[in-house]
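As you look at this complex, bear in mind that one protein chain is not there, while each of the others sits in place.
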Amino acid sequence: MTTHTEEMTLNMGPQHPSTHGVFRLKVTVRGETITSAEPIIGYLHRGSEKLAEGLAYSQFIPYTDRLDYMNAMTNNYIYCASVEELMGLEIPERAEYLRILTMELNRVASHLLWWGTFMLDMGAISPFLYAFRDRDHILDRLNEISGARMTFNYMRIGGVKWDAPEGWIDRVKETVELIRENIHDYDTLVTGNEIFQARSKGVGYISKENAVNWGLSGPALRASGVKFDIRKDEPYSIYDRFDFDIPTREEGDVFARYKVRIAEIYESLKIVEQACEQIPDEGEIIHKKGKRLMMIKPPEGEVYKRAEASKGEIGVYLVSNKKKEPYRVKLRRPSFVNVEILEELLIGQPIANLVAIFGSLDVVLGEVDA
Amino acid sequence: MELMPMVLYAGVLLQLILAGVAAAILFERKVIGYMQLRTGPNRHGPWGILQTVADVLKLLIKEDIIPHAADRKVFVLAPIIAFVPSFAILATVSWSENLYAADLNIGVLYFIGLSSVTTLGVLMGGWSSNNKYALLGSMRGVAQMISYEIPLVLSIVGVVILVGSLNLRDIVFFQESIGLWLFIPQFLGFVVYMISAIAELNRSPFDLPEAESELVSGYHTEYSGFRMAFFMLAEYVYAIAISALATTIFFGGWLGPDFLPGEFWFLLKMCFFMFVWFWLRATLPRARVDHLMNFGWKVLIPLALLNIVITSIIKVWMG
Amino acid sequence: MFRLLKGFGVTLKFFGSKKFTILYPDEKVEMPERFRGIHRFFPDKCIVCNMCVNACPTDVITLTGKPHPDNPKKKVIDTYNIDFQGCILCDFCTEVCPTAAIVMTARYDNLSSYDRANHFKDIDWLSSNEVYGNYTIEEEVDEDEAGEEK
């Protein structure tokens, strides 16, 4: 009797429980080992860039919320900042602080959510709910200042929409304390766990050169040993006023990416605390040109501006032709670039590692598909 | 026993077990909910007591779907094959000194032997579904269940050597006579038993056959309605049976202070085991297949063998 | 070696601690003043300037006006519709409105329906949408307070 084995094509998604949205991964497996992987995206494509060409500059802000809906503040910021750069606007001091506060709080929320869903992928269910509980505290703060829990639409060209409500800064300080305590608990629950370490250490290794060549950014890049953070190396807004570290790891595996993100939560909390101390008590919150929502007309020109979102480098390439609407908006979405490496990274891995590796890249499909 | 009482006992036990499974599922959801800062089910009946009943009713009235490409006969048979042994093994469980179905002198052997038939149901279900996830899940399941069967059996051998009998009731009487529950002298065996029992049951952190983040739902991906209910039932009855076995051989069965009946103590100890399993599920991430296999073959089996050696030496030395 | 055992302590600690769940239909989250919920429209305040229609990034607002009965130079609102199928609750319409005729309430839960067509809301529905949160008008505040005292 002769036997033969054949390869099997397995579709992960678009409706698979661990695809973080509508992501499809076509893998061929031999037994449980992956021999090739092809990410297929576009199920959530909404044509944001085309929509931008038909909308006034300000009108596009709510659309940026919907790219990476876990970290909408930075998306808001980078779009507004690129228009501001074209127009050469000075941002009022208080507005800058409010921007930093909201962006960093949002980064913590985004990392917490990543932590929860990643652990869910790894088969631990409790961290997911703990992460959501703490994320909720942050979303409440952001809700108080911006009026929405996820799609904030808070920033405006030239400043921010609202000033902080009464007592908000104090409540933020309390939230920071609370989260810092809780994160410590979560660290105990997961980081030391041998099962978790066995699954994540040495898995999904990305070398330094590979990470740069594949254009990875954010925690995924830093976990491979590249000490680069746009907030530090090319400070935008007022990040040069704060004292914080860039956590890096040399290992480049899933565990390193995990540790980098956890360390980043602590760093972000540090920035929030400092911003709470430094923020001026009152002042303008928006440049006078930005107040007239529909009348923004930047001069002709083009600009590429980038910022550090929770997932990596988010960039906006903006071309203006002196009209009410932008001529071209290109959004460099970190998830879109980060997920690309999967096809190389997954080869030779067992299926059980697939979810760990995919989860460790922290991909939001709203951002991948734009 | 005569035929009539036997049938009656089986019928009553089935009803009780069904109620027990319903309670166990509720208990699991409540415990895990509480550990996750949730309240768990709370809509049906006071404290959500009727939640499982509602779920079961929903499963029963659902459309019975058999996939077009499935191997029909095998597909239909699989859940039954998975369930029947899990129920049959309960016959040897002695709930108290007087309440038992069969006083079998090879009770342990019967228990372990019959329970491994469930593996077949898993394999059949996974294969006949004609679904890739189900196939992978059942392959994992079978590999895992067969591998962990060995340390499970070996861990009990220590107890059998000490007691000198395969009869489950004798094991309890022995514990009564020495005035000590066997998990103390057989601690190593107990630990190995607990770990391999979890793997045997496909429960978290060893729930690889149904790892929902990787394989959707594993071997019962294509099952729905009451067939799915059968798999669920088998899983929970099996969990009850394994904790009953643990109670009997390591925790002194029905033994306990006299002011409450033996059945109560038995149930209480079982609940303790169930709680531990739910606790594990709420705490640990899922292990990986190769780690699981390595752990079973390279750690648990040597440990179990070591336990047998030590026990034999002690037995011979002590006379 | 057995650092994973520490995790059991954490879960056990949470087992006994206060639950975080909100039993939704019975208790609801108190939304902050600024919360961007479903709109309310005040027809009397509207001057039919069309600003909200222009500012809407998703083009879901449609309105028509008719001449004012007393002063033919002015206009009053005739129809005002928001199609909530497309509305993203971005708040631009209320931001540009010069008379605060369109405002956002703190309600978030009265749009659910079985039919998409029901999401097309007209002036009657919008102007009778219950108001609470930031945008209470004088008379209603008095009524509310009176109601609470009872």
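Letters are used for the chains, namely A, B and C, taken in the order the chains are written, and counting of residues starts over at 1 for each.
To be clear about the criterion, contacts are C-beta pairs under 8 Å (C-beta built on N, C-alpha and C of every residue); 3 or more make two chains touch, one makes a residue touch a chain.
The rule is simple: contacts and distances are computed from a predicted model.
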Review point. What protein name does the UniProt record of the undisplayed chain give, "Quinol oxidase subunit 3", "Amino acid/amide ABC transporter ATP-binding protein 2, HAAT family", "Xylose transport system permease protein XylH" or "NADH-quinone oxidoreductase subunit C"?
Key: "NADH-quinone oxidoreductase subunit C"
Check your understanding: Taking the complete complex into account, which shown chains does the hidden chain touch?
Key -> A
Point to revise | Residue touching the undisplayed chain, where the options are A:M8, A:C276 or A:V319 | key: A:V319
**Study point:** Touching residue (missing chain; options A:G47, A:P165, A:G283 or A:G348)
**Key:** A:G47
Exercise for review: Kindly state which of the options A:L10, A:V83, A:A223 or A:V337 is in contact with the chain not pictured.
Suggested key: A:V337
Exercise for review: Against the chain that's been left off, what residues of chain A make contact? List them.
Suggested key: 41-42, 45, 47, 49-50, 53-54, 85, 212-215, 226, 228, 233-234, 301-304, 306, 313, 315, 317, 319, 327-328, 330, 332, 336-337, 340-341, 344, 369-370
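As a convention for this text, only the chains that are shown with their structure count from here on.
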Review point. In whole angstrom, what separates the CA-based centres of chain B and chain C?
Key: 52
**Study point:** Whole-Å separation of chain centres (CA-atom averages), chain A against chain B
**Key:** 43
Review point. Got the chain B residues that touch at least 2 other chains?
Key: 35-38, 282-284
Revision key, fill the gap. Among all residues of chain C, those touching at least two other chains are 4, 7, 10-11, 14, 20
**Study point:** Complex contacts: residues of chain A adjacent to chain B
**Key:** 8, 10, 16-18, 32, 119-126, 129-130, 133, 189-190, 193, 195-196, 198-199, 350-355
Point to revise | chain B - residues contacting chain C, complex | key: 31, 34-39, 42, 279, 282-284
Check your understanding: Which bits of chain B are touching chain A when the two form their complex?
Key -> 32, 35-38, 132-133, 136, 140, 204-205, 207-208, 211-216, 281-291
